[in-house]
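Here the complex is missing a single protein chain, while all its other protein chains stay put.
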Amino acid sequence: MSDAATIPDADTIPDAARKLEWAPRGAWAELPADGHLGTPGAAGTTITARNGLGIASLIAAEGSDDALVQALKTRFGLDLPSTPLAVRSATHALVWAGPGQWLLVADDRSGFADDLQALSGLAAIAEQSDGRAALTLSGPKIRDALAKGCMIDLHPSVFPIGAAALTSIAHIGVHLWRVADGPDGAVFEIMVARSMAGSFWSWLSASVAEFGCTLAATGRG
Amino acid sequence: MRITCPHCGARDVQEFTYLGDASPSRPDGLEATEAAMFDYVYQRENPAGRHRELWYHGAGCHAWLTVTRDTRTHAIEAVEPTKRPKAGTAA
Amino acid sequence: MSTKQPFRTADGGLIDRTQPQSFRFDGTRYEGFAGDTLASALLANGVRLVGRSFKYHRPRGILSAGPEEPNALVELRAGARREPNTRATVTELYHGLEARSQNRWPSLAFDVLSINSLLGPALTAGFYYKTFMWPASFWEKLYEPLIRRAAGLGRAAGHEDPDHYEKAFAFCDVLVIGGGPAGLAAALAAGRTGARVILCDEDFRLGGKLLAEKREIDARASSEWIADTLAELAGMPDVRIMARSTVYGVYDHGIYGVIERVNDHLPIPPAHQPRQRSWRINAKRAVLAAGAIERPIVFAGNDTPGVMLAGAVRAYVNRHGVLPGREAVIFTSGDDGWATARDLAAAGARIAAIVDPRPQIDAGLTALASRIGARVLTGGVVSAASGGRALRQVTIRDASGREQTIACDLLAVSNGWNPTLHLTSHQNTRPVWDEAIHAFVPGQMPAGLSVAGSAAGRFSLAQALEDGARLGSQAAADCGFAPTVDAQPPKTDPEGVALAPVWRVKDGKGRSFRGKAFVDFQNDVTDKDVELAAREGFKPVEHLKRYTTLGMATDQGKTSNIAGLAIMAEQTGKTIPETGTTIFRPPYTPVAIGALAGHHRGQDFRPIRLTPTHQWSKDQGAVFVEAGLWLRAQYYPRPGENDWLVTVNREVLAVRNGVGLCDVSTLGKIDIQGADAAGFLERVYINGWKALPVGKARYGLMLREDGFVMDDGTTSRLAETHFVMTTTTANAAKVMQHLEFCHQVLWPDLDVRMVSVSEQWAQAAIAGPKAREVLRGVVDAQHDISNEAFPYLAAREITVGGGIPARLFRISFSGELAYELAVPADHGDAMMRALMAAGEPHGITPYGTEALGVMRIEKGHVAGNELNGQTTARDLGLGKMMSSKKDFIGRLMAGRDALVETGRPSFVGFKPVDPNQRLRAGAHFIGVGKPAVMEHDEGYMTSVAYSPNLKHWMGLGLLRNGASRIGERIRAVDPVRNGDIEVEICNPVFVDPEGARLHV
């Protein structure tokens, strides 16, 4: 993928393809417009679509992840977690994804190729930026809404800030972690397989409706 | 039923896939005999009581786990990763 | 109000008299109050007859005031919301409630099938096992339809349930089951330690049995203690109180199933809310404080409407402000029934008599009787009740056997209580008999569960409060929460608990037939049925239940099991515990199927997986088809194409003659890296991988360890230590799991690192002679994709569209010059549009899974119908791929005698001898001229398609010795579709058998 940025000579592109824009279509392209969902009144939950993330699986070679640890520390200032945790910098997160596996998440996809290049050879890297549909979930009732499908305990004493989990909700695999609290309390980031984003939304929208929900940032897909 | 994944913590059994008896080990290599392989593939102790068995945390960390469980009561005595991490691994 | 509700007391009760609620029962309009149940409201209106029994269609009234109710079952609501068999005793009254009696025709009062009651003597337990055998055909044609029509109770709604349900998951340290005195005390004790507590109660109001009683705690009305306790609990952030929530089952490792009836107390759930919520509560510890259920006595006519449990009578009087009768007789074998006399009298009923079989009665009780003006008959029994549709009189037999009748409209029966221990036996542990209280009490408990108060057989209020506080505190302590310094348990007013139960009252010496005496009301099991079971040897309790149906009705024997056991014990001369114990299966009370399904119905039954190009396919007018969880484009009809085959033929010809475009994103894609990646593939595939050059793809076949084929696909080497494997759509997850097994369990020392990248890539097949020209329009110019530079089976990382990373594979399912192009999923939509634009001059045609299937059959490629788990590599003509130089999964078992014997069905092609005839998959092969029977079955057709290139149908199949029979004829016999045609056995590759087109 190192030649990804190479721009071909314009003269060599056939006419038919020249017109093409290659406009990306994100995982949440089908989400409804920003606004209020469910029971009217103050929204108990907030859903914010996260588009344009850079995401990659990192799998360490067994017994030889020192260089990887060092590189992540140097480039992102992040310590590779050895237990189910998500660590965050201003721009990046490292999320535990199984023994010896992590997700590297960049808030902005531009520059992610360079990030991965910098880690090349230190881990088995597989880009997943397009393969995950990500949301930020918050609001005073968000735990009650998540409890309608999430089979793990999200109580603050059990799932503190920084906790991460791979689990499933409504027959759909999810990667869920908790980031710093917002004005309405706990804030969760969640990712599901892109192909199941629609079905996940069907469950999520039904589950938050009781509490009312503010849906935001869907337009930036 | 809940299985305490050594990596992920206590999880509902729904997150796991069952394979079966963990005690037989595969007769590897070109020297292995058909009889030994037959034993590995087909024959089972199937005890009423303590049973070491393989489960896959497919909806979680994808680890294969060796669970020691009583087949009469479903009580779980131990859960271990089948693959032991080597020293120096972050996980 | 009083004329509207003639049996409503003037005041009192936990009802809100300012909130009248209008409702209908069997079409008649009545009124009740907020806080009523349907049962209490019916009683307030003087409605006694509410249902008909199962077998004899006997008139039935309201027996109880709780979930144990066997008689008062109604159809609640109407239309698609109709809920049959709904217990009126736990149905919260709401304005507009509509209910109907059931199991009667034409009306509740005049029910034709009550004639069964006259046939009663013949319709004993198990009578059907002994008859209806002659003539043989009559059972199904005549007898059984009659029985079926008569059986059953309510009618199911004939329509889709319009309401929604959800699941929910909760976690706590201590789950308290039951919100009566023991449960409230337990929750309070646990909550005060700071533990996370959930308190569930099935009722809509917390307080449990206290609600039905006039009791004092610490010299105050118990209602004040309840209010204080609830207030304190409400102030604890980690305590959750769930009313209208029934804990119905105990499952392994501290998991409790709970149904929360979120909106059953409203006509229709509010918008965005479910009707019910199905909880899975994970509790480290639980305290069962579910109270107790009162026991009836078996005597003639004990099912007459107006015969009620004495505790229930108190509940209606004290909680609901209803007089279940004005002229009452009390039949009690213990002190507890006397409290009913007291409360009834206080509410204005006349107590005609108190019948207590005990010879000696506490002086305090007799004083009570004289205070309320009730006759007392000690040493006597009620031997019969009569009145048909409403109780008119009871017959009382004194100690000397003399009988007299007393007119009354209410008989309150008290015979002690059974602990509500159902949940303790959900893990197949048995209750044990406690002779001191004449009841079964919990035996071995499920792990983490303790039991408090009446549920433990400790029936007094003082014991309930003491148990609750102790066990709540203990449960919290077990979870690591230090007990708080506790005040003394609150003091309670005195109560009598003496008891000498009477299980049944036999007919008198004269044996005058007074009518049936019921053990199980709902299933119409009488004492005579139990005697018959004993006579015929059905003595073990499970035989008794199954033979007589005792305890099998919707109430699951809550009021009947113990009497049944007692009568069996009497027949066999054994004690009750020697006779057996009752074991209760979940659920504790019946649970709506919809609730347990939650969100997962209709389109949400299982997730739908959509490919990144889905919208593009929709825009192209695709018809979609389910492929596992995926929706895939099946074909793309154009205006005027009215038959799918027309469309598919067009798509196939377009590919073979020009170029087509197909979404293949659903294939599983596994990224495999590591120093031992090639060696790992060697072990999981039957063929070799070490020699595969970088930049090349290869077809691979993997077996299960038992030697049968598991999956196939192409795997490409992107770098020395980097492969990307493709799997079939159907097996993607299974293969991933298998590879993880091979790595983690079998060969942990290999350096191989795998992750699914199925979701990351949108992948399209561009197939047909013009494929390369189309591809040139999207592949960035610096990548040479000429035949020389990018030959058949080349596989490389490239860029498209001006720098978008992509992977290009020159592989072909169709047999044409073909590529699969993969781009990151966000670009999948654009990729399809770009390819369409680039292909426009060449007439590029989108094609779906049908055309894909036709072309793979034309090429003789195996797919799902052949990879059915019953075929070997050899069967499929792929035996030569099996390397003999290495070990691989399935190698040894594939060598077993039966898997290598000649004569196994093997993979060949078929074409109809008459080219106009259609082939059918699933047809079996029978030799020409042989009878179509199993002995001559030589295999079957796995896949068929119409080939627009060959202009006839073609088939693939597995035929005994198939490969050596090319050119022979055989019959494809398809009896289920009346098919029987001759086919010619042929090479399975119908088009371009040399494969020349792949390499152009």
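By written order: A, B and C. Residues from 1 in each chain.
Note that in this section contacts are C-beta pairs under 8 Å (C-beta built on N, C-alpha and C of every residue); 3 or more make two chains touch, one makes a residue touch a chain.
Going forward, contacts and distances are computed from a predicted model.
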- From the names "N-methylglutamate dehydrogenase subunit A", "NADH-quinone oxidoreductase subunit M", "Peptide/nickel transport system substrate-binding protein" or "ABC transporter domain-containing protein", which one matches the UniProt record for the unseen chain? "N-methylglutamate dehydrogenase subunit A"
- Query: Which chains here would be touched by the one that got left out?
  - Reply: B, C
- Query: In the complete assembly, which of C:707, C:909 or C:948 touches the absent chain?
  - Reply: C:707
- Query: Which residue from C:117, C:463 or C:865 sits in contact with the chain not drawn here?
  - Reply: C:865
- Filtering C:587, C:658 or C:801 for touch with the omitted chain leaves C:587
- Note on the structure: Missing-chain contact, candidates C:265, C:350 or C:600, resolves to C:600
- Message: Take the complete complex as the reference. Which residues in subunit B touch the chain that isn't displayed?
- Response: 1, 12-14, 18-21, 38, 41-48, 51, 53, 69, 71-74
- Task: Spell out, residue by residue, where the missing chain touches subunit C.
- Result: 54, 80-85, 121-122, 124, 127-134, 136, 139-140, 144, 147-149, 151-161, 163, 165, 167, 249, 251-252, 255, 257, 278, 280, 426-428, 528, 532, 535-538, 540, 542-543, 546-547, 549, 552-554, 556, 585-587, 590-594, 596-598, 600-606, 608, 625-627, 704-708, 710, 864-865, 868-870, 893, 896-899, 920-924, 926, 932-934, 937, 940-943, 973-977
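What we mean here is this: only the chains that are shown with their structure count from here on.
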- Item | Rounded Å distance between subunit A and subunit B, as computed from the means of their C-alpha atoms | 31
- Item | Distance between chain centroids, defined by C-alpha means - subunit B, subunit C (Å) | 28
- Please list all residues of subunit C that touch 2 or more other chains. 280, 282
- Which residues does subunit B have that touch at least 2 chains other than itself? 12, 62-63, 81, 83
- Okay, in this complex, where on subunit B does subunit A touch? 7-9, 11-12, 14-15, 59-63, 81, 83, 85-91
- Message: Looking at the complex, which residues from subunit A come into contact with subunit B?
- Response: 60, 62-66, 69, 80-84, 96-101, 151-152, 165-168, 173
- Over in the complex, which subunit B residues touch subunit C? Could you list them? 1-2, 10, 12, 17, 19, 26-30, 32-34, 37-38, 40-41, 54, 56, 58, 62-64, 73-76, 81-84
